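One protein chain omitted, others in place.
Letters A and B mark the chains as written, and numbering starts fresh at 1 in each.
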Amino acid sequence: MAVTSLTDGVVAPTHPLVPSRHRVVERSLEASDISTLILEPIDRPISAFRAGQFNMLSAFGVGEVAISISSAPGSSDKLEHTIRDVGAVSHALWACQPGEIVGVRGPFGTDWGIDQFENKELVVIAGGIGLAPLRGAIRQLAIRPPGSSRVVVLAGARTPDQIIFGNELEGWRAAGIDVETTVDAADSDWKGHVGVVTQLLKEVPFDPPLTTALICGPEIMMRFTARALIDRGVDPSAIFVSLERNMQCGIGWCGHCQLGPYLLCRDGPVLPWEPITAALIEERER
Amino acid sequence: MPPEPVVIDRGGVDALIAALRSRGYRTIGPVVRNGAIVHAEISSVADLPAGWHDEQAPGSYRIHHNEDDDELFGWAVGPQSFKASLFPPASIVWRGRRDSGGVLVEQATDEAPPEAFFGARPCEVAGMSVLGTVLSGGAYPDPNCARHQSSGFVVAVECGAPASTCFCSSMGSGPSATEGFDIALTELTSAGDHRFLARAGTEKGQSVLDEIPQRELKEKDREDRHGVIERSREIITRHLDASAVPSLLARNLEHPRWEDVAERCLACGNCTLVCPTCFCAATSERTNLSGEIQLERRWDSCFDLAHSYLHGGSVRVSTRSRYRQWMTHKLSTWVDQFGMSGCVGCGRCITWCPVGIDITEEVSAIAETDGATMTNEVPLQPSEA
Partner (left out) sequence: MEEMHDLIGEFPLFSGLPKETIELAAGCAHNVAFDTGARILTEGHSADTFYLIRRGRVSLQVRKPSGKAIVIETLGPGSVLGLSWLVPPYRWHFDAVALEPIGAVAVDGACLRGKADADSSFGYGLLQRIAQVLLERLQSTRERLLDVYGSDLAH
């Protein structure tokens, strides 16, 4: 098998499994096991993305994982990814320091559909690292002119030191977004909410029949949260979740990310709760 | 108005193989090896399995040689399909190495010559079409698959001897060849006149066929071909209601039959290996001792426990859930994902299953008690009642 050689280190591959090299220009630690990397392209930049989509990030020599893009679309925002250290590949990515090189392929998947949410009520509910795939969308909403949709952000985390993007929340509040956070447990230094994120729904006035909800977090949290919203009168088809399954290629070739009729890399990860998604994730071993 | 078919003889088949080879095609066709009819590069008609016949049943495959006849295609299908050409079992996609500036990545290119797929059954032709749609028909076409398909040459051979495990007629993929081929042959042996009706399906096919020694089609040849196809249809005993199956399975995900088949299934994955349309692949990065990084893509199976690995465990742990995934994907959710069924009715999964699980029988069993669900209650002991 012949191997094409490079010219000036720039590769223009036709094969969709070949990553585009990116350099880490900045790394910030959001929590002990969560870091955000800011990336700049060495090879071709990825094409324009929409909030909610993901890239396949490669730690060369270790492997590749699907990670949601946590920056907002638009040239003023550099490409950012927030990574939680949960396995060999994510550990390698989480640990990357400025100057190191990673591979990027994307953008893939469906998006939160932010552009459609004009003049409506939008409730964004995040659990843990789930705030990262929503951050791009929230940043987009924060720069909208006043008088656009009313936006509420509810974010849950395990403990106060696990709340990510804490320094951005004030900026979102200043932009007119209602932001409330809650934790599962804390000591008495914490003066904020303690309880599940669905409890926060009681504290925040919103009009269920007019509401669109975006939920992202561990699947259990998304299931419980969706049901709580439906109990309060939100239309199930106006609830969107971001699902996760074993993703290896990101381009619909490898068959791993199937969930019933969906290939999550192509038909997801963002999906409406009804008509099908609820049944899929409520079934065992699907 | 498509051009008239012509008739060639065994010598014509030899000439066809030679014509393909002279055009630079690596010609792959059926040969007998290790007790089965498998694919290998062929150079003449002498390589073909003349006089060989197969008997297939759930979990059973045998071939035998008949000294008296010289039928070239008197068998159904072997364990292999041409999937391996469009989608190799293992391939290196890219290589990388670290240098002073970081990492250099080079795409590995495949410079294999174009292939002629000789002796492709109509179900195989259909299988290649399905696989092509899956891998090359989406937003990110697989360039290798696309190239092998477009530069390839398909010589289809219609079926005169379907196996008991075949059900191509139910899936609309046989026993006759209707599309997807460059040349289609039908072997005719009536009245001791061993010949082949040959028709071109493309201009590419026609230009090759024009070079082959041939004679004009007679009405008798046309009738004999019709007879072969009709007889094949009658021989086929297994059936599946292809239009009803997708919704049947979608509404029977909790049917007790899944538990029943799980008690028999070994989760060995043979069915996925022999299936002409199974496309699951695992990608992994490896580093060798000299520091070269390779991305390997290789065949995977949904029967593998690691296939659905997520956050420290697998989603589909039980054999029941994995068998259900395979069968509902193949016959039902494939339609949602790709717009057609994943099954072409070749019957390989039935033949090559070590315990003889028959996908058509499983469908019938579910259809018979459509809507039945599992109960977890166990019958009470007399003392408890």
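Just a few scattered comments:
Note that in this section contacts are C-beta pairs under 8 Å (C-beta built on N, C-alpha and C of every residue); 3 or more make two chains touch, one makes a residue touch a chain.
The shown structure was predicted, so the numbers you read here are calculated from the model rather than taken from an experiment.
Here the missing chain is touched by one residue of A:25, A:143, A:185 or A:279, and it is A:185.
Of the options A:196, A:210, A:230 or A:276, the residue whose C-beta touches the omitted chain is A:196.
Within the entire complex, the positions of chain A that touch the omitted partner chain are 127-129, 156-158, 162, 182, 184-196, 198-199, 202-203, 217-221, 224.
We take it that only the chains that are shown with their structure count from here on.
Inter-chain spacing, taken between the CA centroids of chain A and chain B, is 39 Å.
Taken in their complex, chain B has these residues touching chain A: 92-96, 98, 101-111, 134-135, 138-140, 142-144, 253, 279-285, 287, 293, 295, 297, 300, 302, 307-311, 315-318, 320-321, 325, 329, 333, 336-337.
Per the touch definition, chain A reaches chain B in the complex via residues 1-6, 9, 11, 13-19, 21, 23, 42-43, 58, 60-64, 86, 100-101, 103, 244-246, 248-249, 251-256, 258, 260-263, 266-267, 283-286.
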